[in-house]
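All protein chains of the complex are present and in place, except for one that has been dropped.
And now, chain A:
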């Protein structure tokens, strides 16, 4: 049972502000992912939650209790580090039991817990080895095991998979997800990998420059990004972002693009407002014969991804990605006409970079 509240957290190293007025509410048993580019402050925030790094102002509450000044060991947490940080001179067994020995647990309890964690992570045959005799994936399992044996109610992961190869990363991702469901503890997971964030999280906090841009479910983040940064960070390739100006014609507002116009239902912004129109690659489709086009452009290149094909099209000097079925992509004209799924378009204010809500 751990519910975490962060209120107005601030942290700076000299002149560099790493966290700016960060507030976050993480529910009990949640799998919260802190996602952002390197240097955005996500690891600093995790360190502060762990108690390894102090905040300059603001507070962190565990179940309503302020934990300022509480040692990391007394916060009932387990933590997994990017470099694994296994104790090199100890066998795997001693790595797992070290934290329990400092808690002065009875020997029988320690053995039971170590065996339980080793069994769960399938590292029992490795218990008598030194970390230097383990592969990257095995070290990762031991590092997770060391956090597990503490039977904590909050687990913190600091980019745990970034040192693994792609195949192993996918496997461990599934295991971590299963672990979360099995343990019923709160997980906070830091990563810069959006696939990890999308697949693991119950909610994602997208962080940029020490500010939380959006904290929402993966679906919400993907479908309704709260800012231009989130729109441009999530998705591979990210959302197409097309600059436009709001014009109105007989009371009906529409987006005037550099080359053409786009009717957006529910757009209410004032005439002359500079906006950015966001359309996901899969929300663009080829026009039927005789249908009016929203965008027209020249095909630059087509990339076959397997299930679908990514076609890059140049529209008014800007490259736009379109996700098409491979058979459609095979018989493209040099110039293509596209239409957008109107109710899936996002609109952002160009000045504030925030999402503009549409009245639908």
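Rule of thumb we're sticking to: a contact is a pair of C-beta atoms (placed from the backbone, for glycine too) under 8 Å apart; a residue touches a chain by one contact, two chains touch by 3 or more; residues count from 1.
Following the convention adopted for this analysis, contacts and distances are computed from a predicted model.
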Out of "Cell wall polymerase", "Multicopper oxidase domain-containing protein", "Sugar ABC transporter permease" or "1,2-phenylacetyl-CoA epoxidase, subunit E", what name does the UniProt record list for the absent chain?
"Sugar ABC transporter permease"
Can you say which of A:9, A:45, A:60 or A:79 touches the chain missing from this structure?
A:79
Of the residues listed, A:98, A:254 or A:312, which one is in contact with the missing chain?
A:98
Since one chain isn't shown, list which residues of chain A touch it in the complete complex.
47, 50, 52, 71-74, 77-79, 81-83, 85-90, 98-99, 102-103, 146, 150
